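All protein chains of the complex are present and in place, except for one that has been dropped.
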Amino acid sequence: MPSTTTPHLATHPAAEMYAREYKAGQLSRREFLVRSTALGLSAAAAYSLIGLKPAIAQRATPAMGGRLRIQQGVLALKDPRTYDWSEHGNVTRGLIEYLVEYNRDGSFSGMLLEGWEANEDATQYTLRVRPGVTWNNGDAFTAEDVAANFTAWCDTTVEGNSMAARMGGLVDADSGQARDGGIVVVDDLTVQINLPTPDITLVPGMADYPAAIMHRDLIGTNPLDHGVGTGAYRMVDYQVGISARMERNPDHTYWGEAYLDEITFIDLGTDPAAWFAAAEAGEFDMTYQTVGEFVDLFSAVGWERSDVTTGATVCVRPNQLNAPYDNVEVRRAILEAVDLSVVLELGMNGQGTVGENHHVCPIHPEYAELPAQVVDKAAALARLQAAGHGDANFTLVSLDDGLTRFTCDAVAAQMRDAGMTVTREVLPGSTFWNDWLNFPFSATEWNHRELGVQILNLAYRSGVAWNETAFSNAEFDQLLDEANGIQDADARREVMARLQQIMQEDAVTIVPYWRSLFRHYRPGVVNADMHPKFEINVHHLGLSA
Amino acid sequence: MEPLTWSGDLGTFLNPLMGFAVALFVAGFVANFALVLAGQRPGEMVVNADHTLSLQRTPVDFALMAMKYAVLVLVLGVVGYIIGGMVLADPTRSGILGAMAARLTPVWLSLVALFAVSITFKRRLGLYGKLFDSPIGMVGFGLVMFWIFTAAFSGMVATHGPITVISQMRNQLPGSPLPNPTEGQYGWYLLGADNLGRDVFSRVIYGAFEVLKIAPLATVFAFMVGITLGLPAGYYGGRLDTVITFLANLVLAFPVILLFYLLVTPEIVAAGIPNYLSMVLFIFPIIFFVVLFNSRFRTDPPRRNLLVGATVILGGVAYLSLISNPSDPNLPWLFRLWPEMLDLFDIPGNLLIVFVSVVFVNSPTVFRIVRGIVLDIKTRDYVAAGQTRGEGPWYIMLWEILPNARGPLIVDFCLRIGYTTILLGTLGFFGLGVSPESPDWGSTINEGRRLLTVYPHPALPPALALMSLVLGLNLLADGLREESLKD
Partner (left out) sequence: MALFILRRVGVMALTALCLTFVVFFLTNLAPNLEKLAKTQGNARMSDAEVISWLDRNGYGGPLVVRYGEWLGVVPGWLREDPINGEWRGRCITRGQNPEGAPRYCGLLQGDLGYSTVSAAEVSSIIGGRLQLTGILMFWAFAVMVPSALLVGVLAGMREGSRTDRTLSTLSIATTATPEYVSGVIFIVLLASSQVGLSPLLVEWGWLEGGTLFFGSARSAMDNVTFWNFTLPVMTIALYGMGYIARMTRASMAEVMTAQYIRTARLKGVSFRNIVLKHALRNALIAPFTVIMLQFPWLLTGVVIVETLFNYNGFGWTLVQAASNNDIELLLACSIVAVLVVLVTQLISDIGYVFLNPRIRIS
């Protein structure tokens, strides 16, 4: 551990190396922030390393008090480890908080942790618990709470616990529990995490929405049942599908600053037209997300727009276990027929950047630029006929919502233009999600991840749980392993170039675009900017003074 | 190319004329209203001392006259647009309205021919002919036939395909030209484009075909089921009546929307429920025709055997082809027995379930109506006469009672097609059943609803189309009712 007096200026050899790379132009600022803050630097320290003033530290200070109404789905709550939507995290974020917060600019800052340091090869993390934090039942928040939560996150026997996947090497593969000696309580305010292999994704994992910290005795429960948390607010009313209302907890001394007196989440269903109608009727002050044409509409009625570029996309993918998609020529023909810029225009209203049929986004640090994709409709049909599937009828299944549905309609139209026969089928969410991995040809919405390798590990490695394409390629897996062990983005990029190429050559999936995400709020709402992972951090929100 | 205006060159002349007509109508209406309030009455016929009649015109009469002529001018204006559009042929000159009228040329010609023939021979055409004595009935019939002809000629009328996408056109306003039209392609989107760049006008036209493909046929089936059950229930009464009436009331007590939500889901289709339901419902038309021919030609065995045999064989093959789909391995074994080579056609599960559900909810109402009429008619003398002649009960039901019940049944038939159209639209509105890119009006309204407040042009045309078709059917039913009561 570097010996510095002020923890906030603590630095790290690797971080200094990144700073040099940034200054040499080898690293984007975003990537520099992601990587250096993940190693334990505060955002301010990271900025100072590269000689910039921290943008994030200049969050406006709103006035105290006030009420805010947020349009967002209100889902049935459950054990936070098993949360499966960002909305779950948002609605309880005022009650149960997180160790670390992922900021809009890509940096991480401490919440219930005051700071953290990683050793040089990122196998040991020292987490420093924020002193003076109490639970709203009066107990003190200590290292025991942190350790208990880590242990619980590593429990793979809990149905639907998605934190186990984020903990990576900390989970012992045999017992399905936390590795012995992996989580060490050093003292009341220090926890040490020991990993068998380098892992740069641990801190991003702690900032994700299922990583809400529960009281050590109440792990595995629904926070709504007892209302114990460290946050400034308490839930007053919770009606699934209708609304959730929380107010400042008068019996609790909050460790930080929270501005609003009352926050209401209003569920207006999934139809953006209904959101807009409700906005015009003055029924809420801030959207969860604004999509498609409604981005311009909300702006037109005078709402403030906030946007963020992300690696979120919609993959229109064939599943290779199903004929005729097991034939690589068929898949290539489909990809060759689809003009991605048209799909961006029709499916996303042009709000984003054109994709390249591989799942690494230009804003990812390790992204490698490849030659542009060629669209040739005549060649596509010829290829399909040569493969003996000229008369195949492709059924493209999608969810009945705006984004994926329009994207698929656009893809279908492109394929028809090339002379292929396409049938479209849309299913309601309750039916679609039960089977999303197995449809022969369908589309799935993928959210932004901090690093390019994260998503490849999650969705394209042979046999992993979310591998919806049934893509299985030994070379790909091996290269991916290699990439996971390379900390340096430039070195990793060389391997990534090959990985991206394999995805294109094997025509794994259509990745039509990278979405820009938008959020709108009424003028006067402060700190409500769009977050790349849809987070709404209620403790920052407020109304302007 | 320039975007089209609504009225083009025709507008310079016709718009002021029609504007004047509207103003005149409004003025007449206000004047009439004010005069009546002020105690004025229309003029009455006065018998003069020299036994001549004279009509005293009061201001009210003039106001009414103004309204009458205003309507006439308005109609002339519309006809002007239609003829102007057909004559000018060039959309840049005839405007959107004229261009649409020109595209609809086959429909106008058919309508004119139909009306000319019908009015000429109306005295020989029974109830249908009498329809042309009632202005309301004529308007209704005109509207309905307009959409039927549009559906029939949809391939000729539509300017583009129902799912042809031109991405640059998305959300373009009515009259927008295509960015770079190829040879032979119609150069404009007459009613603009929806949010996927599809032509709204063409989708409305093809939507007419989608709607008219299901609604009348489903209503026919509902009537066959209702009649086949309603006749014996009303005629025999007793326990049979009690049981069927209870079942009918059971279905009627089911809120329609709940029933649809329960029936029209992918899970229910996967469980084979639509096939079981269609197995029950589609047997009724066969029973109906078998009984019909059997009772009529009982005394003429060769002819009877021929007709009944033909019905059983043709109907049976159609029936078995309809309910079974041997190529679908997910269906229960019962529906896969029928050999593949004899399987004439397969109806996709989601279409079948929509069809079956619509028949299912409509037939109990038809049953109740038929039963009510039979209860009334069976006390008539001619039925008693038939009974004493020794006619079989089914002969009496089908050949004595049913023809005499046709008036109310025809009226209800028209109303019910309208109701079914609304029902299908409701299904489309909730995104149930119909295929996602289907241009049927309910689905198009639902899709257009998303961007309604900024781009009303994709949602309004199908909404108005649906309204006008249902209105036409209602007016037609009203006209028929009025004329049939005059007997």
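Note that the chains are named A and B in the order they appear, and that numbering of residues resets to 1 at the start of each chain.
Definition applied: contacts are C-beta pairs under 8 Å (C-beta built on N, C-alpha and C of every residue); 3 or more make two chains touch, one makes a residue touch a chain.
All values reported here derive from a predicted model rather than from experimental measurement.
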Which residue of B:Ile257, B:Val280 or B:Leu334 touches the chain not shown here: B:Ile257
Option from A:Leu77, A:Leu189, A:Val228 or A:Val314 whose C-beta touches the chain left out: A:Leu77
Contact residue for the chain not shown (choose from A:Leu113, A:Ala148 or A:Ile266): A:Ile266
Positions on chain B contacted by the hidden chain, ascending: 64, 136, 246, 249-250, 252-258, 261-263, 265-268, 270-271, 273, 418, 422, 425-426, 429-430, 442, 445-446, 448-449, 452-454, 456, 459-460, 463, 466-467, 470-471, 473-475, 478
Contact footprint on chain A, counting only the chain that is left out: 76-77, 159-160, 239-242, 266, 268-269, 274, 277-278, 280-283, 297, 300-302, 428, 430-431, 433-434, 436-437, 465
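In the analysis below, only the chains that are shown with their structure count from here on.
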Chain A and chain B: spacing of chain centres that average the CA atoms, whole Å: 51
Interface residues, chain B side, partner chain A - complex: 163-165, 167, 170-171, 195-197, 265-267, 431, 435-437, 449-454
In the complex with chain B, residue positions of chain A that touch it: 271-273, 276-277, 280, 292-293, 297, 342, 345-346, 400, 402, 405-406, 409-410, 412-413, 416, 423-428, 431
